[in-house]
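All protein chains but one are shown in place.
Up next, chain A:
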Amino acid sequence: MSSTPLPNDRRSRASSRADALPVSTPPLPVSTGPAVVFDSSDFVVGGPPCSPSPLALRASHSPSSKRRKSLRTQAPLDIRLLEYVPKCDSNLVCLICQCPFDIPTMLACDHVFCRECLDHAFRVQDGSKRCPTCRTHVDLKKEPIPVPRILFSMLEDLMVKCPNTKAGCTWLNKRDGVQNHVDLYCGFSTVECPAGDCRFSVLQKDFHKGCLHYTVSCELCYTSIMKKDLEEHQRTTCAQRMIQCPHCEVEMLRLDLKAHIKDVCQFAPTACPGAIVGCGHTCDRRFVPDHAKTCSMATMAPFFHAQKTRLDEQEAAQKLLQRKVDILEGGFANISNIVYPTNASDDSSFPVTNPLDPNAADSLPETPDFRLPPASFPPPAASTNNPPPPPFDSSTHHLLSLHESLRDEVGRIANDLASVEGRTHLLILNENQRAKEEMLHASAAINSLRTQVHWLLSARLQQGRASASGGGGASASAGGSGSASVPAGSSLGSASLGPLRRLSDSNRQDTKL
């Protein structure tokens, strides 16, 4: 009856698992902290193993169950105690613990072990560490070496049963999801009692039932017992748990009696299936089919039943629609509340947009239900009258037309903008062209100026040299014969005249510029 499992129940668990072991070796009684284990022999929850009820499932899948993570009373899951379906490939089994690798760790000799197993094995080796399989020396600085990714993937893909399978959980999935399942979703995980001051634990699926750790008295045998164990007690141990069916005299559990009389017992008085239509006939269950054959109401009952379910469905759908309509109406009311006060307070916004709105000036006054908001009427005084809010369709229509005209205007402005931009662009281009040409002119002028200056300088230099040599010659001839000095002088004059002419030439050019 102890539903709080012994913390160190591993041996019994392991022994119940012995037949599942591929190798003739007892599994390592791993000493990694207690994992709570349910043994079928003394732990049965809610009778025969069954899938958790939808309610429990919903409760355990609800977001609030995530919040309960910290409340888990179990130690971290020991992955090696899981039951693998089908049995694990022997290549994925650690040679030390004979279970599929927990955290695979590889040595340089390519032998792989669980990390914890290897640590254990190394701990008892004094001095240098050796591989447990091949006794190769292990260099702890370089080893263990990285394990290939594929090994992790294969291990993650192994299918395991939920560790709470014995308690009734039917979960069967990949190994990498099991921790998550046990922590968050498994209805058979134990969590702390929802009552804050209660020290006991409950199964997660019973969490929503509140604290069940109070003593009640079994109404059959008057023994006092905890509420959470009551059903199990009445099912399995209570001395008064058996009862005879008053109709068919079959002995059964008291707990099942009601369901038995309601649905199963052949001798229990049962109403005709046409009761929902109005047939008042009642007889033993075994005679009901005979009666149903003759009873027209029983024949009709299925159709009526179908009609009724359809009606119910439609009603539900209608309710939904009604709610939707309510919400939408509320939304519209809000919008109109937002729109009209702004119109009333800000008159100037409408004259701007109204001329663009074709409906505003002409058609609106003619159609009475297509009224503009008060502010758009020509006499501003009308806005102070506060007429009743116009119908929704007219106001939305108005809003739409406003929107349309605004869109037109924006389009036009965009067009204008584009043309203006084009013109400016052209203007800039022209201006640019002209400036470029002028710059070309200027640079050409500078170039010619530079050549002129160059010529001038060289001419000046040449002239200077020539006058220096001419002076020397003149003094020599003056010292010699005067007649000889004339041709010399004329030749000097003709020689110095060339550059001079060119000088005048360059001077002329200068003035031209």
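Here is the rule we use: contacts are C-beta pairs under 8 Å (C-beta built on N, C-alpha and C of every residue); 3 or more make two chains touch, one makes a residue touch a chain; residues count from 1.
Just so it is clear, contacts and distances are computed from a predicted model.
Peer 1: Which listed name, "Ubiquitin-conjugating enzyme E2 2", "Large ribosomal subunit protein mL64", "Sister chromatid cohesion protein DCC1" or "Ribonuclease P complex subunit Pop2", is the one UniProt assigns to the chain that has been left out?
Peer 2: "Ubiquitin-conjugating enzyme E2 2"
Peer 1: From the listed residues A:His120, A:Lys166, A:Lys228 or A:His291, report the one that touches the chain absent from this view.
Peer 2: The missing chain is touched by A:His120.
Peer 1: Which listed residue (A:Leu77, A:Leu95, A:Ala108 or A:Ala459) would be found touching the missing chain in the intact complex?
Peer 2: A:Leu95
Peer 1: Taking the full complex into account, find the residue in A:Arg135, A:Arg149, A:Arg199 or A:Arg423 that is in contact with the omitted chain.
Peer 2: The missing chain is touched by A:Arg135.
Peer 1: So which bits of chain A touch the chain we can't see?
Peer 2: Residues 11, 14-15, 18-19, 21-29, 31, 95-98, 117, 120-121, 123-124, 132-133, 135 of chain A touch the chain absent from view.
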